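Moving on, here comes chain A:
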Amino acid sequence: MQRMLEFVGIDPERFQARWVSGSESVKFATVIEELTEQIRPLGPNRKLRDGE
Partner candidate 1 sequence: MNQQTARMREIARELLEKKEVEMVIGWEKGTFFYNSTPVFITKPEDADKLIWDDYCAVNFAKLLMDYRYLDGKVAVFVKGCDARGVNRLIQDLVIKREKIYLIGMPCPGMKDAKIAAKLGQEKEAEVPLEGKCLYCTHPNPVIYDVLIGDEVPVEIREDRFARIKEFEEKSSDEKAQFWASQYDRCIRCYACRNVCPACNCRSCVFDQNQDWLERAVDRSGNQFYGLVRAFHVAGRCIECGECERACPMGIPIMLLKHKISKDINELFGEYEAGLDPEGDLPLGMYKADDPDEFM
Partner candidate 2 sequence: MCNCDDNHGASPLLPVVGKVIKIVEETPDVKTFHVTSDEGKPFTPMPGQLGMVSLLPVGEAMFSVTTQGPDHLEFAIKKAGTLTGVLHEIEVGQAIGVRGPYGNGFPIDLFKGKDIVFIGGGIGLAPVRSMINYCVENRDNFGKLNIIYGARSPEDLCFKEDLFENWLKVRDTQVHVTVDKGDDNWKGNVGFVPAFLEEINPTPENTIALTCGPPIMIKFVLQSLAKMNFQPEQIVTTLEMRMKCGVGKCGRCNIGSKYVCLDGPVFTLAELNEMPSEY
């Protein structure tokens, strides 16, 4: 799926795939925080927006 998102022009650094099971709540939290920190400096994503 990652390759497909790249193929349609979503910048690779904007998405990541992680394997987190339902019980690994700590890992889930850290992964989300990490990702948000990386994404915030990139600014809003212009692509796939309504009719822009």
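Points worth noting:
Please note the rule applied: a residue touches a chain if its C-beta (ideal position, glycine included) is under 8 Å from a C-beta of that chain, and two chains touch if they have at least 3 such contacts; residues count from 1.
Quick note on selection: all candidates are chains of the complex that A comes from, given by their letters.
If you're wondering where the values come from, they're calculated on a predicted model, not measured in any experiment.
When you check 1 or 2 against chain A in this complex, the one that touches it is 1. Considering their complex, residues 1-4, 6-12, 16-19, 47-52 of chain A touch candidate 1.
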